[in-house]
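All protein chains but one are shown at their positions in the complex.
All chains are identified by letter, namely A, B and C, in their written order; residue positions are counted from 1 within each chain.
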C-alpha cells in the first residue's frame, strides 16, 4: 500500500527514549502499515548527549528547547519521554500545535494535571496515546481477550504486584538523570505512579472499573541526598504501597508495589480468578500465560503453561516461529503498530489520554488513602 | 531409654482426627522419645462411626460423651478435634481434670473464648498446644531459623496467601459434617479463622507481632442451605479476606485468603523480603524453600530452589535419604515429637494456647476491620 | 469385613527395611483390606541392632539366621531387604517353605539368578512381588492409565533418567552397610541395577517391551577402599550408564543414570511423547504430572501441571483432601495395599517376580552392551 510518513519529534533520550526509538525503527519491518515513522528530531537539554543519541538512532536533527521542536512544521507527532512534571505543559502545547502525541506513562503527576491534558487533546482533536506498554505483551493481550470472551465466568479476584529492589541502598540519590523517579516533585509519587500505575492500567482494561479502595504506603528511607541540590533532603515518594479494592463487577482486588523486595528486578505479576477458571502472568516469564480451566476433565485438571509464541497468538504471526521468544521491547512495537493502525482506521488505539486518566485517578486515590488511612470511593 | 506412656483421649474423628491419629501411631517409629502415645479412647456422637474409627486406628475404647472421656483416670491427654464452638468448653473441663491438651486450630472462635482457655490451662498448669502444624513443615522451620539468625537483615515485607476453591458451587451447604466451616456459629468465622489463621500464626512466629491492620472481607454466596435445619439461610462467614498490616519491626504485611480462587486447592504461600535476601515457600511444593541471597556474586545471583530433604535440614535426619520427599501429614508428626520432647524437658513446645491466642486476636481484628472499614490497632 | 493376619518375617533392617515396615504398619489405617500385616519377626546379623529395630517398629521377635526365620511356622510372608547377592538363595528357600515373598528390587544380580527365582516361586505357587515402588506413586499410576487408554495415540519417544550425586567423593568406600551398592559382588551392577532398573520397570509397564538397545557405561572412580577388607580395590560397578533403545511399539527410548550429576539427589524423570500428547513426571515433584494435550484449542495449548491430590486420582481418595501432598513412603503403602488386595482376589498385583525378570534382562543387556559397545537384541 502507499505509505505515509509520520514525522516524529522525540523529547527526551533516556531509557524510554531508547525503547520508543527502537519501536519506531522496527515497526514497519514486521507490521504491514500505511504509516511509516520517520525519526525527524530529538530534543534534549544536553546538546552533546542529544547529538550522540541522534547519531545512534538515526534522528535527522536535534533541538535543545522542546518549544522549538513543537513549533516545527516538519514534525507530525511528539513523543514525550521526559520526567512526569513536564508532561502536562508539553502535551498541552503539542495539542495546541496540532501534533499527535505519544506520552510516556503515567499520564501526569495528578488527576488535575491529567484532566487538563485530556481537555487539551480532545479540544484539539489530535491523536493521542499513553505508553502503557504491558497491555501489548502478547500474553497479557491473550488474557484480556479470554476474559472478555467470558471464559472465566463471574470474576471473584484480581491481584497484581510490581516488585523491584533497586532502591534498598540508602546511597541511591533522589533527583537527577537516572533517579528522578525518587524525587516527588519530578515524579509526583513513588512506586504508585511508576509501577502500580501499570498494574492498575492492565486491571482496568481486563477487569473493569475500581469503585473503592484503601491503601497503605510507606517510605523506608526517609532522607536521601538530592542529585540537583547535593543536600540530604526528606524523601517525598512512597517506597512501597499495598492496596485493597473493590471492582465494579463485584470482584475483590489486591495490589502491591515496592522497590524493597530483594531478588525481584521487575516482577510484575497478575492473576484473575473466576467461576470457571483462572489466568496468571508475570513479566519475568513474559511469553507464558498460566491458565486453569475448570471445565477440563477432573483427573487431568491443572494449571496450563501456555508458551505464547504461536502464529495464532496476539501479534506473534508477525515475528518468528513457534517456540521462539520475544522480549520486553516488543510490547512497545505492538503498541506503536496499533497506534499507527488507529491513525489509518480512525479508531484510536487504547489507552488514550482519557483512558489513562482513569489510572491516574486510581493512583491519586491510593496516595490519598495511604495518608488518610481511610477507604476512598472512586 | 525407659519409655512413658501418654494415654490419648481423642475427641472427634474427622479429617483432623485422622491426621492426629496418624501422628500418634508413627511418631515413635521415627523419633527417639521418652513418651509413647497410647491410643486409649476416641469419643464421638455417632457410636457406629466412632467404633469404626477406633478399629481402623487401633483405639482401645470408645466414648459418646466427651465429659465421660475427660472423667476417665486412664486418659493423660485430650486431643480436641471438634468444631470450633466446642473448643472452649472442652478445653476448660480438660484443664480442670488435669489433662494435657492438644487442641486443633484455631484456638477458639473469639479472643474472649481464647482468653478463658488460656486462663484455664495456665491455672491448671497442664501442658497445652494448638495444632498450627505448618510451623513444622521442614521448609517453614528452615525459613524461621534463617530469619531468626538475621540472614535477611532488616525486614521490609511479609506476605502470605491461603487460596482454595472448594466453595464456589452455591450448592455446598453450610453446617454438617464436612461443611461446618461454612456455618458461622460452629466456626466463628470463614477463611479468616480457618486459613488466614495459619498464615498469621506463621507470620507472628517468623516476623514478630502485628501492630495495626485494615481488612476487606466478602461473602460471595450470600445464602446457603443449612445441613442441620435443611433451610436456606443467610451465610455469616467471610468467603474471602484481604489484609494490609504493619509489623512491630517496621515491615509491611499483606495477607489474603479465599475459597474462590479457582485452581488453587490448598495454596498457602509466604514470602519475606529483607535487606540482604528473601525467602519464600508454598504448601503445594512443601519440600522446597526459595532463597535469594544478595551476598552471592552479582552475575550468579538468583532464587535458589532448596529441596529440603537432606539430613541436616530440620526433622529430615529422621526420615529417608536426600531427595526423597515427605508430605503434609509429617508436619503433625513433627509437632507431636516436639510436644512430647517438651514434656520430657519441661520446656513447652510452641505454639501453646497463649501463643495461639495472639493469632486469634489478629483474626478478630481482621473480622472487625472488615466490618468497620477502619484500621485497627492491636 | 473379617480380617486375616499376614505374619511378616522381615530379613534386613536398613533403609528399605524401614520403608517396608512403615508400609506394614500404616496400610490398614488407610485402606480397607481383608489382610492385616502382623510384624512377627525381623532378622539381622547384628543382634543388638536387630533388637533395636524390632523395638522401634514393633516386631514381636528377632532372628539372626534367615534360615531359622524361614523355618518358623508363624511366618506367612518373607520380606527380603538384604543386598542383592542374597536375594536368590533366600527367595528360593522361602518359596520352598511355602512363604509369600516380597523382595526388594532388583529381583537379582543377573538374569540367570532371576530365572531360578521365578522358577522357584512359580513351582511353589507362592504369592510374590518385587518392590518396584515407583509404579505406585499416584502420578506415575495416572500416567500409566492415561497411556493405556490410548490418549496419546501412537507413541514416538520414551525417555527416563535417574540422577544422583552421592558418590562423587572418591573417599566413599565400596562394600559395607550403607555402601554395598558400590561393591559389584554384593550389588551385581552399579547404577544400572540400582537406579536404571526403576526406569526400566516403569517403562516396560507404561510403554511395553524393549526389543534392542545399545549402551555406554563408565566407572569414574576406578578404585575405592573396600569397607570389609580395608583395602583399596578396583571398582567393578558402573558409575554411569546411557542407553539408546527401540521399543516393540516402534518408539525410541533413551535412558540415563548416574551418581555423578551434581545437584540431583534422586531425580528420577520420565517423559513419553505421542501423536496426540505427552506426559512427564519427576520424583522430586512427585505429586505432579505434566500433560500436553494437543486436542486443546490451539491458542490455549500448553503443558498442564496436574497436582495429583484429588479424590479421583489413583490412591488419593484414601489420604487427605485436595492440595495436600503425600511423599515417597506412600508408594510402598500403595504397593502393599495392591499386593494384599491381590491375595484376596487371587489376581496377583504386578510386578511379580516374572514381571521383574524382564527388567533384569534389560539391565543385563545394558551391562553387556556397555562392555561390547554393540547393539543387543532382546
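By definition in this document, a residue touches a chain if its C-beta (ideal position, glycine included) is under 8 Å from a C-beta of that chain, and two chains touch if they have at least 3 such contacts.
Nothing here was measured: the structure is a model prediction, and the numbers come from that model.
Although one chain is not drawn, the whole complex shows that of C:227, C:261 or C:300 it is C:261 that touches it.
When the full complex is taken into account, the listed residue touching the unshown chain is C:292, out of C:53, C:180, C:292 or C:339. When the whole complex is considered, the residue among B:117, B:221, B:280 or B:307 that touches the unshown chain is B:307.
Residue A:286 is the one among A:286, A:337, A:350 or A:366 that touches the chain not shown. Although one chain is not drawn, the whole complex shows that of A:28, A:145, A:212 or A:233 it is A:28 that touches it.
Not every partner is drawn; the one left out touches subunit A at residues 15, 19, 21-22, 25-26, 28-29, 56-57, 164, 166, 264-267, 283-287, 307, 309-310, 320-330. Against the chain not shown here, subunit C presents residues 152, 156-157, 159, 165, 168, 214-216, 218, 220, 240, 242-246, 252, 254, 256, 258, 260-264, 273-278, 292, 294, 301-303, 373-375.
For subunit B, the residues touching the chain absent from view are 142, 146, 289, 291, 293, 296, 298-307, 310, 312-313.
Assume only the chains that are shown with their structure count from here on.
In this assembly, the chain whose C-alpha centre lies farthest from subunit C is A.
Remark: subunit B and subunit C have CA centroids separated by 36 Å (rounded to whole angstrom).
Each of the following residues of subunit A touches two or more other chains: 301-303.
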